[in-house]
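Missing here is one protein chain; the remaining ones are kept as they sit in the complex.
We call the chains A, B and C, going by the order they appear; numbering starts again at 1 in every chain.
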Amino acid sequence: MRIVCPFCGERELGEFTYLGDAKPVRPAASASEDEVFDYVYLRDNVAGQMSEYWYHGGGCRAWLKVTRNTLTHEISAVEPAAGVGARKVGA
Amino acid sequence: MVGRAQTHRLEKGGLIDRSAPLGFRFDGKTFAGFQGDTLASALIANGVKLVGRSFKYHRPRGILTAGSEEPNALVELRNGARREPNTKATTAELYDGLEAASQNRWPSLRHDMMAVNQLFAPIFVAGFYYKTFMWPAKFWEAIYEPAIRRAAGLGRASGVADPDHYDKAWAHCDVLIAGSGPAGLAAALAAGRSGARVILCEEDFVVGGRPLADGGTIDGMPAAEWISRTLSELAALPDVRIMTRTTLFGVYDGGTHGAIERVNDHLPSPPEHQVRQRLWRIVAKRSIVAAGAIERPIVFAGNDTPGVMMASAVRSYVERYAATPARRIALFTNNEDGWRTVETALGAGLQIAAVVDARPDVSPAHRALAAKAGFPIMNGSVGGVDGGKHGVRKITVSLTGGARAEVEADGLAVSGGWNPAVGLTSYHRGRPKWQNDIAAFVPDSAPPGMVAAGAANGAFSLGACLRQGFAAGAAAAQDTGRSGKAGTAPAADDEAFSLTPLWHVAGKGKAFVDYQHDVTASDIELAQREGFESVEHLKRYTTLGMATDQGKTSNVAGLAIMAAVSGKSIPETGTTIYRPPYVPVAIGAFAGHHRDENFHATRLTPSHHWASEQGAVFVDTGLWKRAQWYPRPGEKDWLESVTREVKAVRGGVGFCDVSTLGKIDVHGPDAGAFLDRVYINTFSNLAVGKARYGLMLREDGIVYDDGTTSRLAEDHYFLTTTTAKAGLVMQHLEFCRQVLFPELDVQLTSVSDQWAQFSIAGPKTRDLLREIVDPAEDLSNEGFPFMGAREVTLRGGIKGRLFRISFSGEMAFEISVPARYGDALARNLMLAGKPLGVTPYGTEALGVMRIEKGHVAGPELNGTTTAADLGLGKMMSTKKDYIGRVMAGREALVAPDRQVVVGIKPVDKTSRLRSGAHIIPKGRTPGPDTDQGYVTSVCFSPVLDQWIGLGLVERGRERIGEIVHTHDPLRGEDYDVELCSPVFYDPDGGRQRG
Amino acid sequence: MAEFSWVSRSPLEQGLVTGVHGARGIKAGVLLTEIRNFDLIQVMARRGKGVQMASAAEARFGVAAPDVPKAIQTADASLIWSGPDQYFVLSKGSKHTMDTLTRALSQSASLSDQSHARALIGVSGTKARAMLAKLSSIDLHPQALPIGTAAATSIDHTSVNLWRGNDRPDGQAVFNLLVFATFAESLWHTMLDAAAEYGVDIRHSEEFA
Partner (left out) sequence: MKYSIFSLARAAFSGHKTWQRTWRDASPKDHYDVVIIGGGGHGLATAWFLASEYGVRNVAVLEKGWIGSGNAGRNTTIIRSNYGLPGNTGFYELSMKLWERMEQDLNYNTMVSQRGVINLYHSDAQRDAYARRGNTMRINGIDAELLDLAAVRKMMPFLNFDNARFPVQGGLLQRRGGTARHDAVVWGYAHAASALGVDIIQNCEVSAFVRDANGKVTGVETTRGRIGAGKVGMAVAGSSSRVAAMAGLRLPIESHVLQAFVSEAIKPLIPNVMTFGAGHFYVSQSDKGGLVFGGDIDGYNSYAQRGNLPVMEDVCEGGMALMPMIGRVRLLRQWGGIMDMSMDGSPIIDRTPVDGLYLNAGWCYGGFKATPGSGLVFAHLLARDEPHEEAARFRLDRFRRGAMIDEKGQGAQPNLH
């Protein structure tokens, strides 16, 4: 598999580390135990297009959001995580 | 080494170099061949027909093909440590001194005692072993299985380390082409002329494909001349690379292809500094499979007799190698292509005994040729072969209409049609489709970026191969943005390919579908009868297609027979899933450089070479080599060395390289806020110049890592991790920074390799440090209190850092200097500390002191313990959110009966504790219900003069003082031990604060 | 008081043996040169300060810092892209140290000293690409990796920074590799193994190539 890092260009799978589904969002501090449980443990485990987190640890150390088809492994989009580099987030 | 005359070598012709004679040995006999021969062609040239024995029945087998699809002619090539089992004689290049032996026979190929299996053939049908060998139950491992294992298998591996080297490399191109036949060369021409970066892989050692044997006319010139001109043109293009002896074996995601280059297999052994084989990972934007087609056998009784050979192979041996598999050849064909064999044989002065053509009509031209050459054309099929290990003597022909005829011949060429090589196009689980006119499967879909061209795509005429290849090459170049002119495609005639499908000739006697695995037509019928109708069941039940030829000659015939007996069409019956590699690939090639001590990289600490000079014993910790202890002359074992080191520290001063700890610079205005979210305790309120121990959890509430973090400036923290988790914590923190908390202004950098960091410990630590640190630095308790951290100037002017932290429980500092000074720091400490008796200590002494002090480490941070389990629950802040906070509160993680860290001390001071022993209440029988925990860490404590340990014990902290039992059935050691405080040494911490 | 000195020791001090190694009887196809003792500072822009960092860098170096994978040569330093909004300042002779760069850049960037965290190896020679292709998965073709291109990538599962410097006078390409110091000796041996079949000429230098 090859992933096109938005910063480095197309790179070999071995430079990346997989985390998993990028859909679950970490609940706020006020969230209930059930909500956090859902975030930590339950997965859609999509068969098809899935948005997922990959880390380009063997390259520029950017966390990436990769849209990949779990049936074919084809990658259709790669974007940086919100806080990559010096991006200003929020206000 | 030049042996006897080559009795079956033609006087002239062939692509062999007669000026380069080569000697070789097969089964101990000496033979001669020429440069350019394969082992198979050389054996044929010497009249050798019997080459191997089959898997199950040990039937005599000869050479069936001239390529990598060979099921029969497998040999053990080379000797000793270089012995290669199951090597296809048909692809093994001949070299001078080659040694090969037949396999799977005892005591010899000609007199194989295992051929007795043929007597049991009536019982040894497909799957027979599932129905027997069940009683008595104990006999399977004792009797049946060893016998089966010995009989099964083919060649013998060397059994000793492979002495050759392998490596792996990457290549990148626009257009990758598999196969150098007409389609592949035309594709390379078109793509190369367009300006594309092209790689063409050819598994053979000669470029050209089928025309090497079958000739033909291209662009008005003989094929050989066209190939030669094409190669010249390709060589002149800047970015076209032709790799011979290289098989494209697989296609993976993102345009990554696997290829194996047999760099030096054509030599007795690789030249010095060179590898035997190289694994290529070829990244291609487009790929073209021009891998040709494989001629398929027809299943009939006796079709495995040595001397029965694929018609195309007969032509290859005669034309390319000038070797004659037989002198009086019969041809059995169901298609037009087979007839080429007649021309080839006659051209070489061989006799045609008869042509048996299964098609109803034979062209007038063929009839005229037959009349002229004086051989009969028989409309029908071959129903039997007379012969044996000495070869074919006679064939029986069932003529259309029912009559039978016999033909004397010493060889039988067979053509059942051709199967396009659909492997590569199908490796992403694509299923090929059936094409009626050629009665074969052709690619239907292919992995992204891949197309098939030529015979691999079902185009069997020379003209079509050239057109398809050229068009595919031009299109691929266009797709990759190369817009040069491809020019015109090479042209050739479109010969007719007429075929009447014929898979199986019914008759008496064993008719083989899968030669190597001895799968017969009746085995397939049996499988159908027993319900194994799915082709995947068929394959698994009969082992059809699972041999080293991967079913290249057998699969389609097998499923055609299954289709016939189950009353379905062939496409309805379908194919099995195609799986890489396309040809078997040496495991050593996949490993490449990464074997033996190069299996993984090695990390060395800044003081490594100094420690090595000191005679340190090193231990592997992840990728690191760390000094474990420093033996001195006269010390009888490690324990004596370690005990001395501990005593030296506790009584004086010692130092230890702790550079392996992960070190991370945390910068930015929000650095404190960031650390508050990743640690369970608070860091935003840490004063500049101070250090604090921190504990981080995973999001599931379990302890992840620990370490000391110092605040060096308002916006700069220096964080340390454990050695084991350094990389993972960095990744985790980047995740927190970039994904979870992107609003925080914080920057992270690993500085693990920037700093050499040593722990200096013992009551004389300050005395030693004063020799190292600039005299102006205040090291007193007031000037540098416990948990202080700051930059200092060292004697000589360089800058370093001091951290007043202690893992050992002694008065201690950690000192860090830029890594290139690490070696000097060790030497300087030794020099300066000489009057103080300074002692370097290793990880063992470090471990002893941390256990004496009750500090938790890897064995306690085992991925299932909570902060409270470790006795650190009070660190969990209730005033802020942090990773893992919520999940840590789940009922089972806060249950009162959890196993928690506690100290363990044998009642009898001479008992030796061992990690991994379990804790059982005293007086109870060990069992699942009484298993209350286990010993996590142990050491011999020089301070207490006995073995001590830490353990995770159910309700351990409530049971301090209780006598329990350590149960260790593995090592047969059971002791009474007392549960105690984990802090064995200086419980109030006076020494480290002093 | 004991007399001692602070001898700087390269992480390749032990592993690197100068001279010709590997295949004999041919002109060495690979030239490996370690450059010793350099200043290497990582500069990372603070949140929302990318623009300020760029102008501060331009003020300091006279050129814009790289914002794509490139290595930019200034009069006395190389600015090597190392990730989004971050780059290395590589120099010799204490021209660009933590002290001087902190003063120039710390308003908009965080700085981290990496001078001792890396070893710097130059690879050139007729077989440099063939040898590197055994180690690196990136495309080294001149079209894909022209002069001045940088890559944060991995060799042997270990992070490296690779960039193509100016060609040598004889036209040979030069590839520079920054490798982690504690991995350096191990990687060095891997590089030697990869180069051995081509013949390899080994040197070390106090000067940049």
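Here is the rule we use: contacts are C-beta pairs under 8 Å (C-beta built on N, C-alpha and C of every residue); 3 or more make two chains touch, one makes a residue touch a chain.
Not measured: the values here are computed from a predicted model.
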For the chain omitted from this view, which of the shown chains does it touch?
A, B
Among B:281, B:504, B:644 or B:692, which one touches the chain that has been omitted from the display?
B:281
Selected residue (touches chain absent from view) among B:534, B:911 or B:946:
B:534
Among listed residues B:134, B:687 or B:944, the absent chain is touched only by B:134
Touching the absent chain when the full complex is considered, from B:186, B:748 or B:893:
B:893
Residues of chain A in contact with the chain that isn't shown?
1, 12-14, 17-21, 37, 40-47, 50, 52, 68, 70-73
Tell me where the left-out chain touches chain B, residue by residue.
55, 82-86, 122-123, 125, 128-135, 137, 140-141, 145-146, 148-150, 152-162, 164, 166, 168, 250, 252-253, 256, 258, 279, 281, 427-429, 522, 526, 529-532, 534, 536-537, 540-541, 543, 546-548, 550, 577, 579-581, 584-588, 590-592, 594-600, 602, 619-620, 698-702, 858-859, 862-864, 887, 890-894, 914-918, 926-928, 931, 934, 936, 967-971
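Just so it is clear, only the chains that are shown with their structure count from here on.
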CA centroids of chain B and chain C: separation to the nearest Å works out as 32
So how far apart, in whole Å, are chain A and chain B when each is placed at the average of its C-alpha atoms?
28
Residue numbers in chain B touching two or more further chains are 170, 281, 283, 744
What residues in chain C touch two or more of the other chains?
44, 46-48, 137-138, 157
Contact set on chain B toward chain A in their complex:
170, 252-256, 281, 283, 428, 448, 699-700, 727, 730-731, 734-735, 737-744, 881, 886-887, 889-890
Chain B touches which residues of chain C in the complex?
1-11, 13-14, 22-23, 37, 42, 44, 46-48, 110-118, 130, 133-134, 136-139, 141, 143-144, 156-158, 180-183, 185-187, 189-190, 193-194, 196-197
If we count contacts the way the header does, which residues on chain C are in touch with chain A in the complex?
44-50, 53, 68-69, 82-86, 137-138, 151-154, 157, 159
